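For this depiction, one protein chain was excluded, whereas all remaining protein chains were kept in their positions.
Moving on to chain A:
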Amino acid sequence: MSAGVMERTASPSRPVSRKRRPVGKVVVFVLLLAGGLVFASVFLYAALSAVKPADEILASPMRWLPSQWLWGNFALPFEQAPFARYYLNSTVVGVSVTVLNVVTCTLAGYSFSKFAYRGRNVLFLVVLATLMVPLEVIYVPLYALVFDLGWVNSFAGLIVPSATSAFGIFLMRQSIEGLPDELLEAARIDGAGELRILWHVVAPMMVSPMAALALFIFMTNWDSHLWPLLVGNDADHQTLPVGLAAMQANNLGSGGIPMMMAAALLALLPTLLLFLVLQRKFVEGITMTAGIK
């Protein structure tokens, strides 16, 4: 699991077939590239529509390039909708949920892998079992609970129920398990308490899985729509997906298309950039959820 998808394919793999069928390979590659460009054309179309004058967007026959490049369209979501507020809310919720997950999952992962208390394995199994149940199945009673707690339309409602994850605990347990016990014993002999060991011995060696976890949680949370719609639907607590969907609903058929395209692109940009920079970690995160080691 240490070497991600990206890295491993970069090493010479099958020189035999490569030498034998160079032409076939090139044809396959060109087909794959063409398909990839078709995929990417959707982004390009959205980006160009965001800077077009409104009346050129649905012109027929279609023209890719705008007659004038209206970069100012990217300011529209901030002027005509509380877009900065959505952004801020999404960032606050995303960062809090991510930090909380890294902390709770690392603690639990350390606990489940390096201590021998009674019931440990049963507790871990219960946690794993919840991996099988999608949030969608429980969101009605979960909402009722959050409602009773008075957390509807609050950041607590948006953050606390997502503050830990079965996937994260599983990931951290698997990672910390590989850490030699001798290392922990050595620290104990030196008189270090368990928290100190976690902070100074375990955590520094777990930077990589923690980063993979952080990325995966942040991206998942940034995409989250249904739960924020339930517990954060007042003006002060709407996140990007909720706000964007509301903007779309209020703009049906009107001249707001450049604004909507600009807003959509701005909304997907942070995770897309994060992914481009840290793709290996993200791929690790996904393949870990799929249980591939």
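Remarks
Following the convention adopted for this analysis, a contact is a pair of C-beta atoms (placed from the backbone, for glycine too) under 8 Å apart; a residue touches a chain by one contact, two chains touch by 3 or more; residues count from 1.
Following the convention adopted for this analysis, contacts and distances are computed from a predicted model.
Within the choices "BMP family ABC transporter substrate-binding protein", "ABC-type sugar transport system permease subunit", "Lactate utilization protein" or "Ferritin-like domain-containing protein", the name that UniProt assigns to the complex's undisplayed chain is "ABC-type sugar transport system permease subunit". Annotation: of A:Gln80, A:Ser96, A:Asn153 or A:Thr287, A:Thr287 touches the absent chain (contact as defined above).
By the touch criterion stated above, the residues of chain A touching the omitted chain are 1-2, 4-6, 8-14, 16-18, 21, 25, 28-29, 31-33, 35-37, 39-43, 45-46, 49, 57-62, 103-105, 107-108, 110-112, 114-117, 120, 123, 126-127, 130, 132-134, 136-145, 147, 160-161, 163-164, 166, 169, 174-180, 182-183, 185-186, 188-189, 194, 198, 205-206, 208-209, 219, 222-223, 225-226, 230, 240-241, 244-245, 248-249, 257, 260-261, 263-265, 267-268, 271-272, 274-276, 279, 282-283, 286-287, 289-293.
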